[in-house]
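Shown here: the complex without one of its protein chains, the others still in place.
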Amino acid sequence: MKNDNLMKRFLAAEWSSLLILSLVMMAAMTIITPRFLNFDNQAILTRSLAPLLIVAFAQAIVIGIGQMNLAVGAIGGMVAVFFGGMMEAWGFPIPVAIAIGFACGVAAGALNGAIIAFSGINGFIVTLATLSIFKGLNLGVTKSIPFYEMPDALVWFGEARFGPFAAILIVPVICVVALAWFLKYNIYGRQILAVGGNAHAAELAGISNNRVTILAHTISGALAGVAGMLSVARLGVGQPTIGGDWLLASFAAPVIGGAILLGGHIPILGTVLGVLVIILIENLLVLYGVDPQYNEFFVGALILAAVGFNHWRSLRAEARLKEGKA
Amino acid sequence: MPPRPDAVNLNELLARIAKSAGLALIVGVLILIFVYGAQGFTSKFNLFNLTRNLSVAAVVGFGMMVVLALGHMNLALGSTALASVMIMGWVMKVAALPVPVAVGCGLAVGSLLGLLNGWLIVKTKLHSFIITLATASMFLGLVLIMFPGGPISDLPREFTGISKTRYFGWVSGMLLITLVAGVVLAVMYRFTTLGRQMLATGANPDAAELSGIPVSRAILLAHTLSGFLAALAGVMFTARQGSALLSTGEDWLLASFLAPLLGGTLLAGGYVSVVGAFLGAMLVGILQNGLVLIGVPDFWVEFVLGLTLLITVSLDRLRNVLAARRGN
Amino acid sequence: MTDVALKIENATKRFPGVLALDHAALELRPGEVHALLGENGAGKSTLIKIITGVHEPTEGTVWVDGEEVTFKSPHDAMDAGIGAVHQERNLIPRFTVAENIMLEAVPTKRGQVDYAEMRRQAEYWLSELDLDIDPDLPVQRLSVAQMQLLEIARALSLKSRVLLLDEPTASITEHEVQVLFSFLRKLKAQGVAILFVSHKLEEVFEICDRVTVLRDGKNACTNVPISDLNRDGVVAHMVGRDNALSDLGHRAPVDAPTKLELKDVSTRIGHSNVNLHAKKGEVLGFYGLVGAGRSELARALIGADKITGGQVLIDGKEAKISSVQDALRKYQMGYVSEDRKGDGLILAHSVADNIGVTIWHKIAKFGGFVTDTMQRKSVRGFVDRLEVKTPSLQQTLGNLSGGNQQKVSVAKWLAAETEILIIDEPTVGVDIRTKGYLHKLIWEVAEAGVTVLVISSDMPEIVAVADRLIVMNEMQVVGDLPNSRDYDEMSQKIMQSIVGASDLKESA
Partner (left out) sequence: AETRVALVPGGPHPFFANWEGGGVDAVKDFGVASSDYRVPQEWKLDMQNKMLESLVSQGYNAFAVFPGDANGTNAMVSELKDFGAPTVSIAGCTQSPSPVEFCLATDVYKSAYQGTMALIEAMGNEGKIVHETSLLIDPNTQLRVAAVEQAIADAQAEGKKVELYQHLTDVDDQEKADQKINALLAGKAHEFDGLVSTAWVASVVTSKALRSSNNEDLKFIAIDHDQIVLDAIKDGVIQGTMLQNPHGQAYIATYALDKLLNGCTIKADAPFSPTPQHTTFIDSGTMLVTKDNIDNWEAEMKAVTDGIMATFDEKFLDCAS
């Protein structure tokens, strides 16, 4: 009886179907290549998971207030090359570079938020414009040539692993836990969700929409910056192209995880699993040696299947709730 | 007592014009700046290319605008265009059918893929974002599977000629296609039941449904239209490139949003501005063209582009705010 | 200490094309309930929004405790001890009941939100208002009336010294009104200054001490003790002429063939074995307490929700309705939603578009062409007939006053020329003159042969308007009463049906 209840509650949770889906995919991969479960391979998996996880939350927090941040990738790339540049060209020690890099991300995000809040211009347009600005800075500074000489400690960190876990996974874990706490137990976190849920009502309740907009974008910028620096650690190079490919995945993960683009809801576990599913899909295709021509098609089909499955489950849960009430 | 409710309100009419007027003014000022500041801007060669690029960009913007009207998105715009032009190229070159037939096929494929998007959205009730994100990959994948040989080049002159026609020596003939598409869309939204139904659906789907509007049909049609416009943009792009390229539509995504949003179309749905979308495409096109001509170093063009975009949009916004104050 | 808690003078607010307030004034005293009255669009809500810093006034000065203040945002007003319930619902749909109640004053412990404490406080306020709602339920699951009560609870929880209530009783029933009033009396005793907006004059005479009436944004009377006024006097101030209220008149019982019949209908939400019928040209009233399931039944009828069992007969034939479009096009059946902000109206679109939406397919020419002019032609009559106060037909609907929005919501379905019309809470937030007018209109429509189903939580209204009464309780029909139009008699019968049904349930 009690188990039954637990099972029901598990199935009713919005992330349950994604969890099942990822487990199924992992099982499939284990069957294809028994080596999949190797610590080696798991470490690789977690390693590529790490930056994307942070990126997904950089987007999720802005989706939470019903806006978008198209500049996540551009901020990440800009912070990445500044970070790399500070260490190579100026020889800054790692902690100093991290601190300045982080500050850059915060500043970039705050700039986005402030422009949106005070000008009243649609966030989509503002972040699209700042995307150009940040990317332009990156290009202008590097002329698209990477910074190669990264300190050994950083490179070591990017490659180290503990058992099946890549060392760099610690960063997203900290970020996600902190964010989860923030959104649930901090007043400002609640305010972000309130504004996303109903901006007008929140305003009438004395919550400043402008302040919340700036806050959410600042957090987003900070996370994007962290993801950029983490990518430098992971790649061992201050690549100007970092962030170029983040945009779609940054939306896809939270949305697969159950985020609502209108705002008001940020699924923590859902987003984590969304990232996992995306990475697993790509890994599955590589390991299965799918004919490259079919690759794109399967990525699309699998995303559709994943979301469809999740949605079907939530519909079922909803229906059961209504019937149960009767 | 209440003023005559149907008195055509001059203020409102002016306000409606003024909405686009701000953007038009900015575009005008930019043109002036570039005419005097950017060497070569007024050369026939440059103006011809400018109008040609702009024609394609505006149709791409329209393609996104028609789903934005619903509060939806179409991330598969580029892939749809790709699939359409590849099939068009195949019909033209491999099946060797007449050009109009091939173009018709291309447009039909685009519309069908759009319809498929719409159908999936209506059936699953999932957000258009995620559906079209997935179908974008799937359409691209299908093209890669169907055309392992890559691009189809050397399309007939009869077809590529579309992109070479020019009036007065500097206006691209393709601008005509864009204008026709724009007028049709504007008429649809202002003067037809269908257009109104789409806007009502976008503004408040629940209320639209409860008012007896065939919401599903509106969604299906809007996405079909979006697919059609994507294909049309693809056809124009292909005429210009002379071959059906696998890179067609690869990078249309952000630009397709930018033009309508700059023009005042709401991301949330329920309001569109066709003229605005056209002006938006113009703004971006002219900036991209003029900034290089004015001598901004290549690696900094992107930076300056973003900055000027931000400044111009803020100016427009400021103008609106001031105008509202004055109305007080 | 002064004896004026809040004073506003010269309050003027100009919107594009509208002078909403024109040098209005008002003062609130501690321990008094002050009624703010006026017709729809008189400027009541605007005045409240100016006081609370939602709108920046064009002109005007506010004093709190004798000190001049300027509120730049609702936050400032709250800090100054002013709480408000606005006319439109303002809740966060995904937040729980408890979170919504405590939205302004989130309890924290060591920098963390203290959910246990939040729940405890929310439960306290819920019980104070005699509300049986689970504090952990997301607000999006509540009915409109429950949401309204929730907002009141939220304003109360602020423990403000000045409380501004904009039509708090618009969509709740007698019972909840009484609970609210007893609470307001408590607050009065504690010296809170209360502003109370309502279109129900009985309530005003029951609880208020002073009255201010606005007419077209100007004061028609200011801070007058209630004892100096009677009902007719108030109405005269509001309307500004003597042709005040005309009587509804009489209406004979209808003798006509059955138009609509429900046989053992059950729905996904939980209705079971609903049986009822309505004749052609009959006005059938639906009464029930909050959450009785009337609105949900109506939604199922018009195809917006699923009917899971039983039969719906229209003109004696079984009706197959799978969408609202079916209901409208095939069976000429329409539904005026109780939730005008949610799914009733398109607030971002113009007045004309909102009324025209149901008739586009009828007025279109050449297979689908509609111009603004054509639409205006068809729509203007309704706007005039209902006296919708709007600067033009192109005005954005969201800019109209609440009552005027409600009129548009009714107008839209009158325009549709349906054969069966379901009106859910027809007069929420509508001023008394228009209310009488709407009632008359309902009769006129019925006279023309339309079957009208009126759902209302306003017992006097339902008794005045309906030919026959269906009483619902907990998703079931518990009474089908012929209406004698004698309020005392009918109210007793209705309550008996409801209580009887509950008793039956308890003893079972």
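Each chain gets a letter, A, B and C, in the order it is written, and its residues are counted from 1.
Just so we're on the same page, contacts are C-beta pairs under 8 Å (C-beta built on N, C-alpha and C of every residue); 3 or more make two chains touch, one makes a residue touch a chain.
Treat the numbers as computed from the prediction; the structure is a model and nothing was measured.
Novice: Missing chain touches which shown chains?
Specialist: Touch partners of the hidden chain, whole complex considered, are A, B.
Novice: Which of B:Ser20, B:Asn46, B:Ser84 or B:Thr312 touches the chain that is not shown?
Specialist: Residue touching the chain left out of view: B:Asn46.
Novice: Go through chain A and note every residue touching the omitted chain.
Specialist: Residues 33, 35-36, 38, 40-41, 43-45, 47-48, 51, 136, 139, 143-146, 148, 159, 231, 234-237, 239-242, 244-245, 279, 282-283, 286-287, 289, 292-293, 295 of chain A touch the chain absent from view.
Novice: Identify the residues of chain B touching the omitted chain, counting contacts across the whole complex.
Specialist: 39-41, 43, 45-46, 49, 53, 144, 149-151, 153-154, 160, 240-243, 245-247, 250-251, 288-289, 292-293, 298-299, 301-302, 305
In this section, only the chains that are shown with their structure count from here on.
Novice: Examine which chains touch each other and state the graph shape they make (line, ring, star, complete, other).
Specialist: Graph shape here is complete: every pair of chains touches.
Novice: Would you mind checking which chain's C-alpha centre is most distant from the centre of chain B?
Specialist: So the farthest one, by centre of C-alpha atoms, is C.
Novice: Looking only at C-beta pairs in contact, point me to the busier pair out of A-C and A-B.
Specialist: It is A-B, judged by the count of C-beta pairs in contact.
Novice: As a quick test, compute the distance in whole Å between the mean CA positions of chain A and chain C.
Specialist: So the centroids are 43 Å from each other.
Novice: Between chain A and chain B, what distance separates the C-alpha centroids? Give it in angstrom.
Specialist: 30
Novice: If a residue has to touch 2 or more other chains to count, which residues of chain A qualify?
Specialist: none
Novice: What residues on chain A touch chain C, complex-wise?
Specialist: 184-187, 190, 193-194, 197-198, 200-208, 264-265, 319, 322-323, 325-326
Novice: List the residues on chain B that touch chain C in their complex, please.
Specialist: 2-3, 5-7, 9, 11-12, 15, 190-194, 196-197, 199-200, 203-204, 206-214, 270-271, 324, 327-328
Novice: Sort out for me which residues of chain C touch chain A in the complex.
Specialist: Residues 52, 54, 73-75, 78-79, 84, 86, 90-95, 99, 103-104, 106, 108, 111-113, 268-270, 272, 475 of chain C touch chain A in their complex.
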